[in-house]
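All protein chains of the complex are present and in place, except for one that has been dropped.
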Amino acid sequence: MTESTRLVRRAAAVAALIAVAAACGSSTSSGKAATGSTSAGRTLPAAQLALVAYSTPQEAYDKIVAAFNKTSEGKNITFTKSFGASGDQSRAVESGLAADDVSFSLEPDMTRLVKKGIVAPTWNADPYKGMITDSVVVLVVRKGNPKHIQTWADLTKPGVEVITANPFTSGGARWNVMAAYGQAVKAQGGSDQAGRDYLAALFKNVPVQDDSARKSLQTFTSGKGDVLLAYENEAIFAQQKGQAIDYVTPESTILIENPAAVTANSKSPEQAKAFLDYLHGTEAQTIFAEAGYRPVLPGVKSPYPFPKPAALFTIADFGGWADVSKTFFDPAGSVMADVEKAKGVSVG
Amino acid sequence: MATLWLSLLVLIPLGAVIWRANDKGTGAFWRAVTGPEAASAVKLTVAVAVVVSLINVVFGTLIAWVLVRDQFVGKRFLDALIDLPFALPTIVAGLVLLALYGVNSPVGVELAYTRAGVVMALLFVTLPFVVRTVQPVLLELDGDAEEAAASLGAGKFTTFRRIVLPNLVPAIAAGTALSFARAMSEFGATVLISGNLPFKTQVASVYTFNQIQSDNTLGAAAVATVLLAISLLVLLGLDVIQRWAVRRG
Partner (left out) sequence: MALAYLGVLLLVPLGLIFWRTFQHGAAPVWHSLTTPTALHAFRVSGIVAFWSVLLNTVFGIGAALLLVRHRFPGKRLFSALIDLPIAVSPVVVGLALILVYGKFSSFGGWLQGHGFQVIFALPGMVLATTFVSLPLVVRELAPVLTEIGIEQEQAAWTLGAGRFQAFRRITLPAIRWALGYGIVLTLARSLGEFGAVAVVSGRLVGQTQTATLVVDESFQNFDQATAYAVSVALAVIAIVILVVVNLMRPEVKA
């Protein structure tokens, strides 16, 4: 397949997606209006797709793949699946792990592959900007919230232990830092210094910085700390698994966006794209919602309230990940490097 | 033939790591290695490995002695269990140690996120090494020389020190070498219990892991190379001690 053919196909798929999204958005769907979410319902030739994803949505993906196999499009498609920490998985694909569809926890893990030419730079050219699920940074507390933690200001009080992963090794922790920074900036009418001051004060209360977000969740559930900064869907996941925690959705927090894409060197690009489109469809989005992710497709029903924070901001408000990675997380010199050095803590 | 195999398996990949470390020149290598956090992690690792090895020398020999010379109920069982740290996957060891010495410790001892916790984890993992190298030698030793010394009026401890110990030194050295090497590289058992606090409890293997996760393979390869060099030196040094003791004894 030549470049131009591929581009034409992709454009057609995008057009179909827009049409589908419009259709789904305008209908008062009852969740499982299945066929409206796939294009044309034709059967694709048999293929095996390699799905490489981060670890939290594993159960969701198992269900989604099963559902996909029931559609006419997907019934001849088999899958190999791989789940692990988002950064590890991204690096594995970069080192040659075969993948047709990739799904990560945050954009820089996708950008890494774009730089290597494994994912096309147009991966986020669709209306969803390449994202398949959303979440927000929340404050996770012990069941019953014994320390009555409600706001970001509570985190810098003396004697409060805050758990977060190390932002130089954990993508999840980067979202935490940007949420913390962002809310302080917004509260002070846009002052960058206010944000930096808050980060310094916050990290004074952080006793342990695990190297991954999931490990920091483990640390918290095993008894360390009073409050954990985590993704909303991680908190929901832990609750689903019977961990005794609650979470507070702060009024001001950041919107977390999880990307997914097909790889440029996929041997079955049509099938890979079909699966990716399916992820944006009602069935898949409903399954994600039931797993605790905020769906990107409007109108999807979910058992979780997903309260909309009054002051929700996005990474775009700070210039996008490319800028933020440099300004905040460059080990050679950045906002977080200064904060961590002041603490005598790990810089990447 | 064996050398060919060894080279394929050991030297080429390790060579690749060293190569990668020097990818951007020796300047970058030194910077990566002498940065405050890297240096701290390496120093801590070596210090902890030394402490653990010294403890193992004492207790390893002691345990080997007890297992060979004493009789008690369940000895066979205990003897087999010495190899347990080998049998247990390292992350399992880490999990259990965290459960045991972590925040909700059932025995009320909270060592997690401290250097003592790291030492405990490493002691568990390196337990078998000295014991297993000393045991066969102890078994071989016939009691004649000791009996002679006793009949000449030497106390038990003197006998041990002057007659038994010299024979054990090569074995102890060999076991210590392995114990040191293992302590330097241990990852699974320590990563959970150490809490990853740089300048306090971050060992070099975890530092390396973090570097890889931050896409800083150069830094990781550099520290890995330094550790390899230190380990090689210690291994060769202990080999020299072994040789010297054999010649003397």
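Letters A and B mark the chains in the order given here, with residues in each chain numbered from 1 onward.
Here is the rule we go by: a residue touches a chain if its C-beta (ideal position, glycine included) is under 8 Å from a C-beta of that chain, and two chains touch if they have at least 3 such contacts.
This structure is a prediction, so every number in the text was calculated from the model and none was measured.
Shown chains touched by the hidden chain across the complete assembly: A, B. Checked against the full complex, the candidates A:68, A:83, A:181 or A:198 give a single residue touching the omitted chain, namely A:83.
Residue A:214 is the one among A:174, A:214 or A:294 that touches the chain not shown.
In the full complex, chain A contacts the hidden chain through residues 50, 55, 58, 80-84, 88-89, 92, 95-98, 214-215, 218, 221, 237-238, 241-243. Even with one chain removed from view, chain B keeps its contact list with that chain: residues 1-3, 5-6, 9-14, 16-17, 19-20, 59, 62-63, 65-66, 76-93, 95-97, 99-100, 106-107, 120, 123-124, 127, 136, 139, 174, 177-178, 180-182, 184-188, 204-205, 208-209, 212, 217, 220-221, 224, 227-228, 231-232, 235-236, 239.
Quick note on the criterion: only the chains that are shown with their structure count from here on.
Listing the residues of chain A that touch chain B in their complex gives 87-88, 91, 112, 166, 168-170, 207-212, 215, 219, 222-224, 331, 344-348. Within the complex formed with chain A, the residues of chain B that make contact are 37, 98, 102-104, 112-113, 191-192, 195-199, 202, 206-207, 209-216.
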